[in-house]
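All protein chains but one are shown in place.
By written order: A and B. Residues from 1 in each chain.
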Amino acid sequence: MPLRKISAGQLMLLLFLSRIMHTMIFRAESFASGTPLMLGLLVSTAVEALLAIPLVIYFSKGGADPASELFPSRPRLLKIFYSVYFLVIAGTTVALFTGFLQSEFSNVVSPIFSVLLIFAASAYCASNGVEGLGRAGTVVFWLFAGLFVFMASVNEGGFDLLNIRPMTENDLSPFFEYLADGISSAWWLPMFCALGENLRSGAAKAAYGYLVLKLAVLEALLFLVTIILWRYVDVLGYPIFALGAYAKTDFIQRFDAINMLVWAINCVIVVGTYVFICTKPSKKPKAGSYAAAALGAGIAFISYKSGLRFNDGVFLIFKAAGVILLGTAVPAAALIKLGLKRRAEK
Amino acid sequence: MSPRLEASVAGIKSLFGGSSDLNTVRLEVSGVKCGIMTLEGMVKSSDLSKMLFEPLMGFEKKNAEPRDVFKFISEQAAFSTEEAVINLFSEAAEKLCSGFAIVLVHGCPRGLAVSAQGFASRSVSEPDGEPDIKGTREALSDNLRASMALIRRRVKSPKLRFELLKAGKTSSTEICLVYIEGKTPEALRKRAKKGVEAIRSDLVLTSGSVIPYLSERGGSLFSGVSTTERPDVVAAKVNEGRIAVLIDGVPFAAVCPSLFAESFQAVDDYADKPYYATYLRLIRYFAFFVSSLLPGLYVACAVHHPEVLSRSLLLNLLASEERTPYPVTAEMMIVIVMFEILREAGIRLPRAIGGAVSIVGGLVIGDAAVTSGLISAPLLIIIGITATSAFAVPALTPQMTVLRIANVLAGAAFGFFGIAVIGASALVSACVTDSFSVPYTAPLTPFTLRAMSDVFLKFSERNRKPMTVESLNGASKNGGD
Partner (left out) sequence: MKRVLAAIVLSAALLSGCGKISDVRRRLVVHSIGIDPSDDGGYTVSYQVFSGGGNSDSGPVDASESTVKTLVSDGKTLAEAEEGLRLKTGKEVFLGDVELIVISDSLKDEGLGEFLQYFRKSDVYLGVNAVYCRGSASKVIGTKLEQGEAASILLREVVERAVEESRASSSRIIEISNAVSAPSEAIAIPLLEVKRGEDSGEDSTVSNLSVGITGGIVVSGVRPVKSADADACAGIRLLRGNAKRLSLSVNTSSGAASLCIDNIKIKRKLGFSGGSPLITVKISGRYKIMSAPENARESEIVSEAEKALLSLCEKARRLSAESGDDLFGIGRMIEKYAPSASKLYGGDFSEAVKSSVYDVFARLSEY
């Protein structure tokens, strides 16, 4: 069966949806000022741009799959590492999304069913290949864009620019915290590596397009959250969700549930992509996707019950290690090997 | 075949097992014994008499040999536009089944098949399933040849090709691939032909027997192959590089590849002003989402998310629901099932009494159910809007029905979360559907700007660019997002 491929734009949007999913289920512990968060995001994006250089060069120079490049005889070995990494990411994402559902819509769905349904749908999506996910991702992106524009236009909150303050010494600690969180949450790098072989062309466009899009959208969202909600974010926990909760029209009174609907669609698509990556070492992708989903559901239950958070110490290290090793070191090594191979061929 | 007339006749008869619709006429032409075999109702007697019997009886030659008679029939005279020499009984049987008359001459070990098809068939009728205001009033016919002629009349180009194939182990049905040379990619034609040749069914009686073999892969909810009974639609589609598959005995053509966006196009769009056509098209898109989602959203709001509803809507809903005996979900399912039964009955009933269904539906469901407090009025309005919306996009009726019921169940059990899970799965299902490498969701995703002039907006004919297979195929391969 030929390898199904997606375009650079589709990959860019899948990476973006994955990042925005993380931002949405990011539960703010303290949000005294938006400035350190906005600056942290800016600096972490710059660091991500540097970390992305090896993989962008590798794929731009015609590299197809870092695992096959490094271990031509046993590429599955490395792919298993990617699978494990994204299994944990998928499980934790669903656990946090379940936490969000329980926090904001506790009477709607029980935790067990939210985990099972998301993974069942994700397994179905993943089993149909990355093309469907890429195309669906584009639709979900525009759905998000439309929803945000609409919610912003009917938002009842007033803007208070006094909420935007310059950085002070007190903001340094949250700044570094957000910076660390931003860099460790850059799992788009290993995601890019894993999906690189499915990319038709335009690695640089996908990677740097993603960074620009992420920076612009998230900075805009953080800016709006800061000037509209300010300290109330501390109370609500989910800043982006709260922004939607302040929108109101005569026809649709509240947007909380509509916001959640789009988040849930995004969750299925994003987790579907993670599950698809997990099936890469499998010789039977369809069966593999259901097996990966079952494992992911198990991890999600454990994460949910243990109350794991993205910015918890151990998980922070796990995420960061994945970003550095699987997202930067592996493509860098593959790039060196590719270079040596090309030189030998000459 | 045997040189003996009786042996040949007996051989063919034995193939048909003495079937009573096999007729044999024996006659002598210049002293040579001949036999003409036909199947009852498959040939037109008057035509046969005029073009075969009269010239044969007029042939006179002294001491005529059998080969003289056969030569006269096969070479010197022209009895019909299509003739074939038959050497085998099986060939003779096949031709008979296709409406040919088989002429046998005693002393000749061959026969001659003469085209004289004249089976009774429906005259060209109106496209009742796809009516419109300003388009043609002719629909494809059960008769394959008549359908071919209807298409040919609209595409008077020598490049229009009809490629006849046979499918069905028992039925041996004629299937015709319709395309325009140079516009339809060669690979697409070959794959369609391969698909038809792969049909394993015994009988090919509907387009449903062919469509699965034309679909490449994909989710099971949507199909990359559509059907139409309009010759003008077939003409337009083949002009865009698609392939139409006509089936003998079926007044519908299967068209592939077919797109999601095409389900919202109507022939009238091309006859109306672009702004009006655009408006109607957007209405159809809206109707699709209303029909698929509205009942589910209503149930989800009523059960889990009342905060979404505006104050007056919520209070009206509450006031109506308090007077009905069943929960909203049960009420909704009852009305949906009732509506489906009425719709089904309306289709199956003879037209003369079809109106009775509307009366029963209107009175029993519409009025009595509300008056008696069995069903709440807002819910009935929701179903009314949903049903009317479904009629606006007939091409997607099965999908809308399935999504509607799934959304009601998911919305009742898990609120908007359940609807989101169904929505995401349906979205991916549509996105993975391909037909001959053309994504079903093109040109929306993957996005192709040059094919967008006929999707949401309908550009004027001067600026409209057709959604050709090549442009859509290119999108999926070269950077469509």
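One rule holds for everything that comes next: a residue touches a chain if its C-beta (ideal position, glycine included) is under 8 Å from a C-beta of that chain, and two chains touch if they have at least 3 such contacts.
For clarity, every value in this text was computed on a predicted model and none was experimentally measured.
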Contacting the left-out chain in the complete assembly, out of A:163, A:201, A:249 or A:282: A:163
Which residue of A:16, A:124, A:178 or A:192 touches the chain not shown here: A:124
Among B:314, B:338, B:374 or B:457, the residue in touch with the chain that has been omitted: B:314
Residues of chain A in contact with the chain not shown: 107-110, 112-113, 116-117, 120, 124, 156-158, 162-166, 168, 229-232, 234-236, 242, 245-246, 248, 253-254, 290
Positions on chain B contacted by the hidden chain, ascending: 302-304, 306-307, 311-312, 314-319, 321-323, 327-329, 377, 409, 412-415, 418
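We take it that only the chains that are shown with their structure count from here on.
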Centroid spacing, where centroids are CA-atom means, of chain A and chain B in whole angstrom: 44
Touching residues (chain side chain A, partner chain B) in the complex: 7-10, 13, 101, 105, 107-109, 113-114, 117-118, 120-121, 124-125, 128-129, 131-136, 138-140, 200-202, 250-258, 260-265, 268-269, 272
Contacting residues of chain B [partner chain A, same complex]: 218-219, 300-301, 304-305, 307-311, 314, 414-421, 423-425, 427-429, 431-432, 439, 441, 444-447, 477-481
